[in-house]
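Here's the structure we're looking at; comments come further down.
All protein chains of the complex are present and in place, except for one that has been dropped.
Moving on, here comes subunit A:
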Amino acid sequence: MSLRILVGVKRVIDYAVKIRVKPDKSGVITEGVKHSMNPFDEIAIEEAVRMKEKKIAKEIVAFSCGPAQCQETLRTALAMGADRGIHVEVAGPQFDTLQPLHISKMLAQLAKDEQIDLIIVGKQAIDDDCNQTAQMTAALLDWPQATSASKIEAKDGSLQVVREIDGGLETIKVKLPTVVSADLRLNEPRYATLPNIMKAKKKPIKKLTPKDLGVDVSPRIEVVTVEEPPVRLAGAKVENVDMMVEKLKALGHA
């Protein structure tokens, strides 16, 4: 097998950061806040790199859509082992209303333009938690999909994928070309090392616009308001079990 893999990587607010809502409730504060690659996308890149190390893949293309800073995210992907990057630049208000459907359309077009055999994305982004991009991309391409993957094995021109589902684990076989979304237990990603970061500076990043891919990124939604979750109410202590039962009854729970 000699696959060309396209991996979608999203630049999101770093998972360790405490999120703050803007005072005007129009969104969350992103200015000056640490951003990094969506953790599920790190897992996706790691899986692609492992496939290249096993000689199942021959080339890894990393893709990111967003403002200029997405180049940093792409450089991280390149330092982890991707061969080249594609940056579709979308900034400002249009970026704030980007939806999985827009990204799926871009991925689908890139898959055709770049002769991609396998698309791997993280199962969801930690900012919107949508879990839609892989599925929509597969539908647009009329490709099979294997989502929430926790194990991928390449076997005779197809992939055997173990999926994490509510009931446990499901093993399916998908023919290539296919779309896979990476779940948490698929692997633990490597760190980018200094020499690889240096080498990554020389790897090419192609810049495109949404128009180049025939995708209209005008907003399909309008964000009405963003609010913090309600503050947790204080609890109460009771003296003994009898009082607890009384309290529960009074609250209508017993």
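One rule holds for everything that comes next: contacts are C-beta pairs under 8 Å (C-beta built on N, C-alpha and C of every residue); 3 or more make two chains touch, one makes a residue touch a chain; residues count from 1.
One rule holds in what follows: contacts and distances are computed from a predicted model.
Here one chain is missing from view; checked against "TATA box-binding protein-like 1", "Autophagy protein 5", "Centromere protein I" or "D-lactate dehydrogenase (cytochrome)", UniProt names that protein "D-lactate dehydrogenase (cytochrome)". From the set A:142, A:166 or A:188, the residue in touch with the chain omitted from the display is A:188, counting the whole complex. Set against the missing chain, the residues A:3, A:48, A:62 or A:79 yield one that touches it, A:79.
Counting over the whole complex, subunit A has residues 16, 34, 36, 50, 76, 79, 187-197 touching the chain that is not drawn.
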